[in-house]
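A single protein chain has been removed from this complex, and every other one stays in its place.
Right, chain A next:
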Amino acid sequence: MKEAQEFVWMGAIPLQIHLHESEVTTVPPPPPALILAPRIGYLPLLLPLIKPYFSSTLPPGVDTVWFEYKGLPLKWYIPTGVLFDLLCAEPERPWNLTIHFRGYPSHLLIPCEGEDSVKWNFINSLKEADYIINGNCKNVMHMSQSDQLELWNSVVNANLEAFIRSSSKLKSGTIEDDYASKISWMVLGKVPVRLYVWNVSEDFGDMEDAPPIDSWDRISYVNRPLEIHREGKCFTLHDAIKTLLPELFGKKRKPSEGENDEQSFGSEEETKNNRMTEEGEGNISQPLETGSTADDDPEIKLLRIQGIEPKLETPISWVANHLRHPENFLHVCVYIKVPSAKSL
C-alpha cells in the first residue's frame, strides 16, 4: 500500500506556463515559467511559484488568477493530474498552459480566492467522501482546526509522511475486502468516485488525433458513489464503470465474471508494476472492448487513473485503495466512443 501511495504522491506534471498575451506589458515578453506540479495538487496553489516570473510585467490592477488550456478555462478544484489525464489524450510534456491574472470568467468558473478557496473545497470533498464511506461526516467534523490545517498543508506540500501522520487522526477506513487473504473476493461498501467521461464521437486510431476538448459541456461529470456488494465474485474496475454508467452499459449485459484465479492475478501484479514505472507513457494498445459481440455497444477507448491505465480486470478495491486522492476520492478519466446509432 505504501509503495503505491508514494507513487501517487510523487507523481508530477511538468508545466510550461505562458502569460496571456493581453497581459504582457513588457517587450520582450517574459519567458514561460517552468513548474513541476504535483498530480495530487491544484493549480492555484502554484501561484507563489509562478508569480515571480510575471509580476513585473503585469498591467495594474488586482490579481484574479485563472488558467487555461487551448482556450478552455480550467476548473481549479479538479486536481492537476486529473486535468492533465483528461485534457491531454496524448500526454504533452511539458504541458503548455496559459495563465491569466485579469478577466476572471466568473460566468463560467466559481470564484477562487487563493489557497483558502482550494482548502475549503478540499475539506468539503473530504467530508463528502467521509459521508459516503461511513454514512456521516463525524471523522472530519471531529478533527480539530489545527489537525485539519496540518492535513491540508501536507497536501499543499505533497508531503506523504506528514499526510499519513495527519490522516491517522482522521481514521478514514480503507475499503474493506478479503483481497489480501485471497480467501474470498467479497467486497462490501461504497467507494467515493468522480468520473469524467468524454464521449468521442469520431473514431480515431491515435491519441494524437483526438479532437481537443473545447468546452466543459463535452465532458460528463459523474459524482456518484460506487456501491459494491458482490459476494463471491471480484468486483472489477470494468464492473465499476458499467455500474456508474448504466445509461451506456446497463441493460443487455451482465458484468463480467471476475477471475478468481490466483495465477492470473499474479501476472496482473507484474503488469501493474510495469505500467506504474512509466508515467502516462503507455500507448493505447488496442481499444478496450467491453467484451460484447455487438457492434453498437460503447467502447472504452481510454481509461486513466493517476496517469496510468489500469487493466479493467483489476479489482476495484485495489484501485480505490491505492490510487485515490488525498481527499479519498478516486478520480477516473474515461474516453468512450458510442456508436452513432445510440446517440440522440
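Simple rule for what comes next: contacts are C-beta pairs under 8 Å (C-beta built on N, C-alpha and C of every residue); 3 or more make two chains touch, one makes a residue touch a chain; residues count from 1.
Simple rule for what comes next: contacts and distances are computed from a predicted model.
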item: Omitted chain (choose from "WD repeat-containing protein 41", "Exosome complex component RRP45", "U3 small nucleolar RNA-associated protein 4 homolog" or "Ubiquitin-like-conjugating enzyme ATG10") - UniProt protein name; value: "Ubiquitin-like-conjugating enzyme ATG10"
item: Per the touch definition above, residue among A:R93, A:K127, A:K169 or A:K311 touching the missing chain; value: A:K127
item: Which of A:I99, A:L248, A:L312 or A:L330 contacts the chain that the document leaves out; value: A:L248
item: Per the touch definition above, residue among A:V24, A:L47 or A:C137 touching the missing chain; value: A:C137
item: Touching the absent chain when the full complex is considered, from A:L170, A:V197, A:L237 or A:A320; value: A:V197
item: Chain A residues touching the omitted chain (full complex); value: 75, 106-111, 127-128, 131-132, 135, 137, 192, 197, 199, 216-218, 220-225, 245-248, 250-251, 336, 338, 342-344
